[in-house]
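A single protein chain has been removed from this complex, and every other one stays in its place.
Which chain is which? They are A and B, in the order written, and residues in each are numbered from 1.
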Amino acid sequence: MTDKGYKVVFHLGTNDEQVWKSLIKQIGNVQKEVPAIIVEVITHGLGVELLFSNSRFSNVLEEMANRGILFSACRNTLNERGVSSSSDLISVARIIPSALAHLIFRQSEGWSYIKVGI
Amino acid sequence: MTDKGYKVVFHLGTNDEQVWKSLIKQIGNVQKEVPAIIVEVITHGLGVELLFSNSRFSNVLEEMANRGILFSACRNTLNERGVSSSSDLISVARIIPSALAHLIFRQSEGWSYIKVGI
Partner (left out) sequence: MTDKGYKVVFHLGTNDEQVWKSLIKQIGNVQKEVPAIIVEVITHGLGVELLFSNSRFSNVLEEMANRGILFSACRNTLNERGVSSSSDLISVARIIPSALAHLIFRQSEGWSYIKVGI
């Protein structure tokens, strides 16, 4: 790390709502501990459903995004699922070309990695 | 890595005993391969149960701790579960404020990361 700031990617591949709830709470805990941390949640596979506009977590996710959390959805996954419009996602979601490539880029830039799930 | 020594954090979030057994065996294998390695098992969520004083693995964990393995439990999780006293944990367990923050700090310091579980 040449970088003073902490940065972390959370790798989310599941649509298990218990895991989603736990992730939301954990991000809050991490921000309490490390207020300046930069956090990105990178979703692919079933995990992209967290960012669907009809998700029942959409309000809390938008509030988290306002506090600086980044939420990214894998375009490869969206294409496979026929989700072609960003209006199918919560407004704060970013679309990235490949979740796995993105996870690799981030780690190469010194971000820490956390695999979400039990 | 400016550091010659290998260091690794194991991220444990499950109370699946098969996974625990496998983790214990794997740590032994890693130590055989890399005798000087520094190993920390970081538990949160259901994973903290590995370190409960009534765990049936308490003897082997204490023996591993005597060989230098670190075992850490997340205070956020313990608080949520109403585990307020360190006497509820095996004697060698350390309490850390936040498992996820700790995983991030360690990786930033050059430790490798292994997510435990299948």
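Throughout what follows, contacts are C-beta pairs under 8 Å (C-beta built on N, C-alpha and C of every residue); 3 or more make two chains touch, one makes a residue touch a chain.
No experiment lies behind these values; they were computed from the predicted model shown.
Considering the full assembly, B:37 is the residue among B:24, B:37 or B:60 that touches the omitted chain. For chain B, the residues touching the chain absent from view are 1, 6, 8, 22, 26, 29-30, 32-34, 37, 110, 112-115, 117-118. Where chain A meets the omitted chain, the residues involved are 11, 13-14, 44-46, 76, 97-98, 100-101, 103-105, 107-109, 113, 115, 117.
To be clear about the criterion, only the chains that are shown with their structure count from here on.
Note: Cα superposition of chain A onto chain B, rotation of 120 degrees, nearest 5.
Averaging Cα coordinates per chain places chain A and chain B 25 Å apart.
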